[in-house]
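Presented below is the structure to which this report refers.
The full complex has more chains than appear here; those shown keep their coordinates.
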Amino acid sequence: MNAAQKECLEACIECMKQCNQCFNDCLQEDDVKMMAECIRLDRECADICALTAKAIQSSSPLMKETAQLCAEACKACGDECAKHDHQHCKDCADACYRCEKACRELAAS
Amino acid sequence: MNAAQKECLEACIECMKQCNQCFNDCLQEDDVKMMAECIRLDRECADICALTAKAIQSSSPLMKETAQLCAEACKACGDECAKHDHQHCKDCADACYRCEKACRELAAS
């Protein structure tokens, strides 16, 4: 595994964790309706991050294409999280943007 | 694959589909807060059904233990869905209870 792959693997796993936490915390907010898109995207982004981590660890022939999709999912989720003031949304947005960057670097490598 | 396994496999896949649909439809309801537990359990039940389907198809040594957990997840999700009048919740509850039954039969076989 080269440096870009290692960094992307760690970024995907951290982003998966933050998305799963944000999913849980959004469901406990007073105004759940306002968080509906965040909940939807948290789930999807966590699943795609898990898939991308597996692709990196499996020397997948589709590793770069998967990382490309993951970058888009991270951007969508990060942009939604960034609209909200909850600390879990801010933490999740940070992890999403870091993962987006690592995925784009892997895809371009 | 014996008859109990085949039936459980189909029940898991149908339940996974209904849970994923109910997850999506709950997020689009006017009162999302009322659906928060349904959304949480839909996701979890869908994931456990997918895992159980894989365990059945993989001759897993943990097939029965996995089916037992799936039965509990289906019961929890079905009981929550059954509290709501939305058609997607009713459809999901039906699929959950069918899957719970098939999982218990597999676990006891």
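Note that the chains take the letters A and B in the order they are written out, and that residue 1 is the start of every chain.
Heads up, the rule we're going with is that contacts are C-beta pairs under 8 Å (C-beta built on N, C-alpha and C of every residue); 3 or more make two chains touch, one makes a residue touch a chain.
No experiment lies behind these values; they were computed from the predicted model shown.
Visitor: Wait, 2 copies are placed, so what's the full copy count for the complex?
Guide: Copies present in the complete complex number 4.
Everything below uses one rule, namely that only the chains that are shown with their structure count from here on.
Visitor: Which integer distance in Å separates the CA centroid of subunit A from that of subunit B?
Guide: Inter-chain centre distance comes to 26 Å.
Visitor: What residues on subunit A touch subunit B, complex-wise?
Guide: Those in contact with subunit B are residues 23-24, 27-28, 30-33, 35-36, 39-40, 43.
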